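One protein chain is absent from this view; the other protein chains keep their places.
As written, the chains take the letters A and B, and residue 1 is the first residue of each chain.
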Amino acid sequence: MRLTHHSLIFVALLTVGIQQSVFAFDHDEDPSNEIELSSEEAAILRELEREGGFGKVRDIPLLDIYGFADVLVGGFIGMNDHVASQNNFGERITNVMLGNLNMYLDANLTHGFRFLGEIRFHTAPTATSEGPNFDGTADHFVHSTSWDAVDGNTPFSFGYIEIERAYLEYVYANWLKVKIGILLTPYGVWNVDHGSPVIIPTRRPFVVASELIPERQTGLEVSGLLSAGTLRIGYHAYTSNGRGSVSTALDLDDNLAVGGRLYIDTTALGRLRVGGSFYSGTTAEERVNVVPESLQTGSPELSSYFSIRNHELAFGADLVWKIAGFHLQAELLSRQVVYDNDARAPTLGGSTPDYHAWGAYGLLAYELPFWHLRPFFLAEHNDFGRADFGGLSGMTIFFIGLNIRVLPVVVFKAQYLHVKLSSNTGSSSVTDPQNGFEMQCSWAF
Amino acid sequence: MISTSFSSMHPKVPGRYAYRPRLRFNLFFMSKIVFFFTVICIPLNGYAEPLVVIVSKKLPVKDLPKGMIQLLFLGETVEATGKRLFPLNLSPEAPERQSFDEKMLGISPKDMPRFWIDQRIRGKNKPPKTIPSMKLLLRLVAKLPGAIGYVPESAVTEAVQIVAIDGKRPTDRDYALK
Partner (left out) sequence: MPKQPTVQVLICGLLAPIGCLFDANDRCSAGEIFDDVDLKCVCEEGLGANIRTDIIVLDGVPDNPRPRDGCRICRFNETLDETNDTCVCHPDSVVYPVTGQCLPSYGTQCSDDTQCDQLISPTGNFVFGRCLTVSTSSITSMSFCSSNCQTNADCPAEIGFMCVSELEACVPGDEG
């Protein structure tokens, strides 16, 4: 598992390969060297150079900015107190909330290099709930309010910015692409394809959202696609800091995570894609403390240890089949977590056991031949493998709804949810079924 | 059959564009079919002949698999004989483009905007560069080794060469762009 040195060697070899490739491109393959161009052709050629990434670098690459956003209306009906305490929707059904406001920064840097950044603007922390905490402080909504000094000190609500992904990609050929940076983990269907316009229901299934495989990682990925007739075989392999509260910047236990994905795509019978993924890594949280004995010496010393550390192994399988207007999609995910004996995650009155969580969902949608109407049905089951979310051990959700692509850039969705909860305590106050209704408008820009 | 009667009225309209099933005997939909044939299909008559995929004569590529051409025009990177290919598209309104999208990529013209918007949201590459006219596309393909495009067979000039698809020439019965 300790891949640090191997990764460094790999990066070094890759860098040499890229330099050689760029060098060759600069001197041998500039198409403008040997042709005479009209002014119109020259203008198009310059655009091609910038967008397509060939020829000499003459200009600063053009940055494309685009994105998507969505607004959700809805909530749960008749929510019990237990679930309400875990979910700030409460019983309100008329919540209107900005779900996503995501902006893409995209630039072809020529010579096969491309930068892609995606940032999400949050209204959070406003309206997120905090607590109840282990120190006994009560649950409460967070208000992120400040005052605008240049506008009469009027109040305004500020929010967070999240980096969804930000990476540099180098395409050597279609069978070899390399990315480095913050990456969406390549597994399943709706982790990388996470934008609300391309997701059929109003939200991703909880199976995906609960990150049985990490949603994103900071590291290096190699991928490619091979084609033979109607069959395509794709692969992804990556190494990263893994999970952890500071994993976007630090690998606390100096132990890189690894993962990969293999998939087959065929157009022989509609469009069928079947894939399998895995992730293996450690999660560590560090605590630095003063050595008690050193206090008496007058020169305090620091020591550190892992307050939480575990090893995990996660697998995923996915299938997408589109044929004659039908869209069948399913994902199965499994996550095994084994803690170091002296670094289990503490819980209230105990510690977290080793666990094996899994979840799966299946979606069936059909696009009617008019108005881009797409009714859908989705069922998912989650087994947390332990007590989680205030004592729940599992959750089954049924979605039934309608997706309407009113324009290529605008999608309306409406869905009804029925949620069945399970708990090992057998308390009906915890497991009363929940029902919800949500509408969403999502658009690309 | 409705398709037969309309084909007789517009003999050059390919039969596949007729909405045969479930619409017959419905005057409202029949009026839509008339509109469809008039506005959409008649312009397609200009390339009843097959489209052909072309590259520069300087590029030593004689044949490409259909899967590779699909990948290329769907935003993936493709190399042939060690050279990176860069696809050139005609404008979305061009009947040749619509025919190419449908026959080669399996995506109808009405679904194409949605496809590319979804691809961008997924973080994939942008669509191939659109060239405003066929004449310009032919000149660019001729001059730029690595450029690849498509035109009706009759428009092919001396400066470009036709690429076979899966070993099939335009005259072959099961040529992909027929």
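We take it that a contact is a pair of C-beta atoms (placed from the backbone, for glycine too) under 8 Å apart; a residue touches a chain by one contact, two chains touch by 3 or more.
Source: prediction; values computed, not measured.
Peer 1: Specify the shown partners of the omitted chain in the complete complex.
Peer 2: So, spelled out: the chain left out of view touches A.
Peer 1: For the full complex, which residue in A:Gly159, A:Gly270 or A:Pro353 touches the chain that was left out?
Peer 2: Among A:Gly159, A:Gly270 or A:Pro353, only A:Pro353 touches the chain that is not shown.
Peer 1: Of the residues A:Ser38, A:Ser157, A:Ser245 or A:Asn435, which one touches the chain left out of the display?
Peer 2: A:Ser245
Peer 1: Pick out which of A:Ala249, A:Ala268, A:Val288 or A:Ala324 touches the chain that's been left out of the picture.
Peer 2: Missing-chain contact among the listed residues: A:Val288.
Peer 1: Tell me, which residues in chain A touch the chain that this view leaves out?
Peer 2: 133-134, 244-246, 252, 278, 285-290, 292, 295-296, 302, 304, 307-308, 311-313, 315, 334, 336-339, 341-356, 358, 383, 385-387, 391, 393, 424-425
Everything that follows uses one rule, which is that only the chains that are shown with their structure count from here on.
Peer 1: If you average the CA atoms of chain A and of chain B, how many Å lie between those two points?
Peer 2: 35
Peer 1: Chain B touches which residues of chain A in the complex?
Peer 2: 29, 31, 35, 37-38, 40-41, 44-45, 47-48, 51-52, 54, 64, 66, 68, 104, 106, 112, 114, 116, 118, 165, 171, 173-174, 177, 184, 192-193, 195, 197-198, 225, 227-232, 267, 405, 408-409, 444
Peer 1: Spell out the part of chain B that touches chain A in their complex, as residue ranges.
Peer 2: So the residues of chain B in touch with chain A come to 65-68, 71, 76-79, 83-84, 86, 106, 113-114, 117-118, 120-123, 125-126, 129, 131, 136, 139-140, 143-146, 166.
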